[in-house]
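Removed from the display is one protein chain of the complex; every other protein chain stays in position.
Letters are used for the chains, namely A, B, C and D, taken in the order the chains are written, and counting of residues starts over at 1 for each.
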Amino acid sequence: MTDWLSPEEWTAVRLSLKVAFVAMTASLIPGIAVALLLERGRFWGRQALDVIVHLPLVLPPVVVGWALLIGFGRRGPIGSFLAEQFGIVLSFRWTGAALACAIMGFPLLVRAIRLSIASVDRKLEDAAGTLGAHPVWVFGIVTLPLILPGIIAGMVLSFAKAMGEFGATITFVSNIPGETQTIPSAIYAYTQVPGGESGAMRLTLVSVVISIAALWMSEWFARRARLRVQAR
Amino acid sequence: MTDWLSPEEWTAVRLSLKVAFVAMTASLIPGIAVALLLERGRFWGRQALDVIVHLPLVLPPVVVGWALLIGFGRRGPIGSFLAEQFGIVLSFRWTGAALACAIMGFPLLVRAIRLSIASVDRKLEDAAGTLGAHPVWVFGIVTLPLILPGIIAGMVLSFAKAMGEFGATITFVSNIPGETQTIPSAIYAYTQVPGGESGAMRLTLVSVVISIAALWMSEWFARRARLRVQAR
Amino acid sequence: MILEVDIRHEQGGFVLQARFQSGGGLTALFGPSGSGKTTIVNAIGGLVRPEHGRVVVQDRVLVDTKKNVFVPKHRRRIGYVFQEGRLFPHLDVRQNLLFGRWFTPRRERTANFDHVVDLLGIGHLLERRPSTLSGGEKQRVAIGRALLADPQLLLMDEPLASLDEARKAEIYPYIERLRDEGAVPIVLVSHSVAEIARLATSVVVLSEGRVTASGRASEILRHTDLFAQVGPAEAGALVEAQILRHEDGFGLTILQAKAGLLTVPRIERPIGAPLRVRLRARDIILSLHRPEGLSALNILPGRIASIDDTGGPSVDVMLECGGDAIVARVTRRSVRELGLAPGLAVHAIIKSIAFDPEALGSVAPHDV
Amino acid sequence: MILEVDIRHEQGGFVLQARFQSGGGLTALFGPSGSGKTTIVNAIGGLVRPEHGRVVVQDRVLVDTKKNVFVPKHRRRIGYVFQEGRLFPHLDVRQNLLFGRWFTPRRERTANFDHVVDLLGIGHLLERRPSTLSGGEKQRVAIGRALLADPQLLLMDEPLASLDEARKAEIYPYIERLRDEGAVPIVLVSHSVAEIARLATSVVVLSEGRVTASGRASEILRHTDLFAQVGPAEAGALVEAQILRHEDGFGLTILQAKAGLLTVPRIERPIGAPLRVRLRARDIILSLHRPEGLSALNILPGRIASIDDTGGPSVDVMLECGGDAIVARVTRRSVRELGLAPGLAVHAIIKSIAFDPEALGSVAPHDV
Partner (left out) sequence: ASAQTRDVVVFAAASLKNALDDAGAAWMRETGKRVTISYAASNALAKQIEAGAPADLFFSADLDWMDYLASKGSIKPESRVSLLGNALVLVAAKGSTLQVQLQPGIDLAAILGSNRLAMGHVDAVPAGKYGKAALEHLGAWNGVKDKVAQADNVRAALLLVSRGEAPLGIVYRTDAVSDPNVSIVATFPDESHPPIVYPVALTKDSANPDAAAFLAFLRSDKSKPFFDKQGFTFVGKATSGS
């Protein structure tokens, strides 16, 4: 089994899992916050935020990678700020890959959560308020559990997207085996050489198996979340 | 204004709009059907269908394009069947681009609709049943209007994805101006040569403007759909 | 039998095992909260698929688990007023009301839209969405929706619980009419004995998932102790009567019952019309002699048939009044002081006013 | 004043313009469906932000649009029993019940969990999710949730509408206790005059968004015509009394009212305890002479103060009985036959049994 993939490929698989997991996890809280803002907020610039969130979907991944490089690169305004102030370097690091994946998956995450937020019965939140719960608490113990299905769906989408993301990642952090070479980068390399099909196939299969596992887990969580709310 | 983009670029913009619109529209009914199956169905192979729907998200777009080329190409099993039986040719036609975009956006569409379906109060459907409505009617006049927000969200995601889709499209139907060259493909070509940045920028801007318009329209529809249901 | 239910169904830890029959008209389900009323209605309506048993309505087998028959709900031609409204949020009130009509064969559309809307007082709400309605308004629309489906079986789960008395008083005659004219069997869940006494043809009393009593309303209501669980205030006898004449000057109507003449507030029905009168046990005073100078207009001579000591401060005295069975509830002290005993001749005194509109139901000739 | 409401609010085409005050205890809101009851409760609870006006509870200004004061709902310390349940679907019954407790300062947690659970009979439901509860069960949990929040203001919107009488009879004394002991002002919406008569300290009558009457319950309930809109059956006088002695052998309790002695079914309260008794106008028979040989144990001598002819078949006769004002509703025919007229001495006859538990409310010493 282990020699079915080369050590370098195993590294790519592990890295992909790490990147996808971190991308999903790190974008969760901002995702919930932005979903709340977009769905509930009435503020100036809401439309602009909405557009910005959707951009990674609308633009070709290469452009996003480009923009990331310009913004978060070593010389980019945000990148240099992060590096100087917090010592966080993204370029050529797996963290940069995670950032690229998180950004590409962000619109999907936000949409799923937004849909759930929209379907929450606000009368329940009112009821919680009458019982003395501050709005922050109301969010935490009423809204959040009720939107759990949407959060789970959003996480699945974000994770899956991160597993498949390639264009923005390779443009931003290029392809450094062991550091930024994720499964899609490795597959890409295979597709670029004549006769690379079998290698590409093997890695594709690994991706499929991982996504089956991820879906299976998410369904399990979603079912639990739903059972808590519904009858029987 | 018109000479701000070259005629070829205008063609790409028009084509992108057409492709995105057709991809979104054509995947709508299958999307609703699959969402229903996945959310409500209890059948053998449900898990497999779920995985298949998610694959375009999990796999690098190049792989999807490749698979399409193998399956729907002129010499591919489905492609040749469609061509012989119905005269439908997808490879290297804009229809193929639409197919690629539809498939890439499908998981997003399905997820959004699924979330809405899950939040429909089935007691309302029961009530409609007691009033004599056959399940098909119940779906049409109760469920469908209630999941409209999810359908709209799914359509936005599908459209936006189609506007940005590049990898699968260029791999499947190449980048033929006037036939399969969408905005992302055109942007890509610009990024591959010295001095192409300004062209890429211009097209990116066009994409952004289109997505603003699409979002704006979707919000308008969504608000209408929501107003119909909520108070005030 | 118009309605036959014999089902066993488990949900969670709750076991419903209900068996009853009813000869049509309005069947009232009565019992404490959680006793299984809604579950039975759901089984009749096709919303719950019972694990075992049969449901037959007007000779049509809706459920028979042995024969694997289960008519889907949309083919049962029911009108169901749910305990919790269930209006369609995306449709306005008019569309909600007309929903069932789309699925009713054209020639069976008999319910008159304007009439039902008037009756329920929802004419000003037609363009509104359910989310803007008050609790009672929602409930009225839900009733209208069920009525306008021209059902062949009407299921009503506490339909009037949150309506005011005035509105109820307007709706009752309509339900009575449906019950008597339309040949539409009705199943009604209610906690109000007054409502049941007025409307029910049969009563099914439930407790913890089992039928503890079932039968004709007149029988069940006479057995006042059956209602101990819901407070004894409302028990009483149902008596059949006919309109004898109207006393227009005083706004009164004189009824002829077997027990004698009854003077009640005016009833707008023709002379000769059959009527059902509920004589609440707690409204009846017993007197050893025929009293004089009393404001109470109804004095029915009779004889004590038996005395039911239910153990509390009061006892139920069963009277035989010229063929009608009447129940009076009096204190034990009165029994002793007056020396009440079976066989004793007494007079039952009832105020005219004690017959509130709720207690006076119209009745189909074959009924009671 | 404990509760002051003076608001104007428009929603859709509906204009609420309500102004009333109440001296604490339990304030009942009464009026037909759609008259604005829930809207007022929402304004007091902070769920509706009135366009104009003030809401003051126990000297605390909750809303004052002029001064731009609007205390958010989570700082009002209320317990709100909603008209439609609103249980948290993702929490089990126990968690629902304890929800408010998490936000109650520890030393103010006085409501006893076990007691409330027992009272409402929901002990067997604690581990269940709301979606598996019956209608009445949900409502009981909602009541429990509000009570266990140890509110400083209790808002109840038709809390008991779908409960059976037995359950209501168990809950009433608890609400009375809250009203009398806890110094918790209560606002109750109800369609049941019996309930209001039993529980209310003040009554606010609403119609189409306006207050048509408001004042002490004893006043409002005597004006029987106010309740014409909800059916006249329930109107009557509220009389203050004290427990004089218990007749254990017969299970009776003797009360001392100004009007005289009242014999009622046993009340489990100590001798000397103050009580409020509702004498429903329709339960009272008038007699020209002191009657003999009647099963009715309560015979109160009095004098006719006035006769209210409301136009129907019946009139309301106001009696002066040793300082208590009592109303009897009799037919117009009786008025003529007995020659009833102001000044005439008569006897009011009331069955002991007519005092059902609903009619006997406990009362705070300062009350009525």
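One rule holds in what follows: contacts are C-beta pairs under 8 Å (C-beta built on N, C-alpha and C of every residue); 3 or more make two chains touch, one makes a residue touch a chain.
Quick caveat, the model's predicted, so the values are computed rather than measured.
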Worksheet entry | Which displayed chains the unshown chain touches | A, B
Discussion item. If I consider the whole complex, including the chain that's not displayed, which of A:Thr95, A:Ser116, A:Thr171 or A:Ser218 touches that chain?
Written reply: A:Thr171
Response to the item:
It is residues of chain A that touch the chain not shown, namely 65-66, 69-70, 73-76, 91-92, 167, 170-171, 173-176, 185, 188-194
Worksheet item: Which parts of chain B are in contact with the chain that was left out?
Response: 62, 65-66, 69-70, 73-76, 91-92, 170-171, 174-181, 185, 188-196
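Note that in this section only the chains that are shown with their structure count from here on.
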Worksheet item: Among the chains, which one keeps its Cα centre farthest from the Cα centre of chain A?
Response: C
Worksheet item: What whole-Å value do you get for the distance between chain A and chain B if each is reduced to the mean of its CA atoms?
Response: 20
Practice prompt. Using mean C-alpha positions as chain centres, tell me how far chain C is from chain D in Å, no decimals.
Written response: 26
Practice prompt. Among the residues of chain A, pick out those that touch two or more other chains and give their numbers.
Written response: 232
Discussion item. Multi-chain contacts only, two chains or more: what residues does chain D have there?
Written reply: 12, 84, 132
Worksheet item: Classify the inter-chain contact topology: is it line, ring, star, complete, or other?
Response: ring
Worksheet item: Hey, which chains are touching each other here?
Response: A-B, A-D, B-C, C-D
Worksheet item: Touching chain C in the complex: which residues of chain B?
Response: 123-124, 126-135, 137-138, 142, 145-146, 228-232
Worksheet item: In their shared complex, at which residues does chain D touch chain A?
Response: 45-47, 72-80, 82, 84, 86, 88-90, 99-100, 102-104, 129, 131-132, 145-146, 149, 155
Discussion item. Applying the document's contact rule, which stretches of chain C touch chain D when the two form their complex?
Written reply: 11-12, 31-34, 37-38, 83-84, 128, 132-137, 139-140, 157-158, 161-169, 191, 193, 228-234, 247, 250-252, 263, 265-266, 281-283, 285-289, 291-297, 312-314, 328-334, 336, 338, 340, 349, 351-354, 356-358
